[in-house]
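The structure follows.
One protein chain omitted, others in place.
Labels run A, B and C following the written order; every chain starts at residue 1.
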Amino acid sequence: MTVQIVYFAWVRERIGKPGETVELAPEVATVADLVRWLRAQGPEYEAAFARPELVRAAIDRSHVKPDTPIAGAREIAFFPPVTGG
Amino acid sequence: MTVQIVYFAWVRERIGKPGETVELAPEVATVADLVRWLRAQGPEYEAAFARPELVRAAIDRSHVKPDTPIAGAREIAFFPPVTGG
Amino acid sequence: MKVRVQTADFDVGEEVRRLTLGQHDIGAVVTFTGTVRGEAKGRPIVSMTLEHYPGMTEAELERIVADAEARWPLSATLVVHRYGELKPGDNIVLVVAASRHRHAAFEAAAFLMDFLKSRATFWKKETTADGEGHWVDAREADEAALARWAPRPAASD
Partner (left out) sequence: MKVRVQTADFDVGEEVRRLTLGQHDIGAVVTFTGTVRGEAKGRPIVSMTLEHYPGMTEAELERIVADAEARWPLSATLVVHRYGELKPGDNIVLVVAASRHRHAAFEAAAFLMDFLKSRATFWKKETTADGEGHWVDAREADEAALARWAPRPAASD
């Protein structure tokens, strides 16, 4: 499965890019699986996801939980808790 | 005791004047006493105070209850429940 | 001046700008604007005339503002209330509360309006198309709204 991943705020800064297209194996089934997979991609990802409870996710522009399946997703976003307003 | 009385809204309209100066006997000791005394001053006062629970009072520009003593008052106001805002 | 009673209209943006100018401790500004609705009990109204008790109105509004300022940490507070003849759509009242954080600003503005509604000495008379004037009845809900502001035990916050 091919999916577009986007990063915001300090997640983006730590990984060093605003997003990327990745090819995922079928075992990567949920948001939490994807976080585990990303952490193995290099020290910059390890730094961004060191405390996964501080990173939020969205699939196709809706907030999701770590156990949400990613099948069919076009765009998955990772970002810190929001601080607007 | 001499006191200035002022009326507002439909209390003013029913009595037919915005205010007056009255001379009160010592028996007129509270706001409720004054209402009773005024009701006896003519049909226009009777009309204004026909339902005394609908008329509010202020002494020297502070809201008061019917049992508040009027001794020392300079200005006593009667008006319907307020409807600003 | 935190309280103004006037016949003239007001501009919300201009009032907020003037009130908060140069105050960099403000993070939240809540405004309430009350306006004349076009109908009352299903009948179109052509105008609304507000009478007030000069002197007492200002004193009462000052007391309400002082109560709000004692209760929340406010950086700025303003109440502007019009009187005289108004038309549907016209502004009647403006309340502004500014604070560091939003909850204080929201609560203070709601508190100011609740007390203004049941304490400030204004009376509304609506004129319908037939030329008849009707004094607006006070709403029991307005008096009831004060209950939520009953003093709370100091420990609860």
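Everything that follows uses one rule, which is that contacts are C-beta pairs under 8 Å (C-beta built on N, C-alpha and C of every residue); 3 or more make two chains touch, one makes a residue touch a chain.
Here the structure is a predicted model, which is why all the values come from computation and not from measurement.
Taking every chain of the complex into account, the omitted one touches A, C.
For the chain missing from the display, the contacting residue among A:K17, A:R36 or A:H63 is A:H63, taking the whole complex into account.
Among C:V3, C:V30 or C:L86, only C:V30 touches the chain left out of the display.
Taking the whole complex into account, chain A touches the unshown chain at residues 6, 8-10, 58, 61-63, 77, 79-85. Contact residues of chain C toward the unshown chain are 11-14, 16, 20, 22-39, 88-89, 100, 102-103, 105-106, 109-110, 113, 145.
To be clear about the criterion, only the chains that are shown with their structure count from here on.
The geometric centre of chain A is 72 Å away from that of chain B, both derived from CA atoms. Once the centre of each chain is set as its mean CA position, chain B and chain C turn out to be 26 Å apart. Taking each chain's centre as the mean of its C-alpha atoms, chain A lies 48 Å from chain C. In chain C, no position touches at least two other chains. Those residues of chain A in touch with two or more other chains do not exist in this structure.
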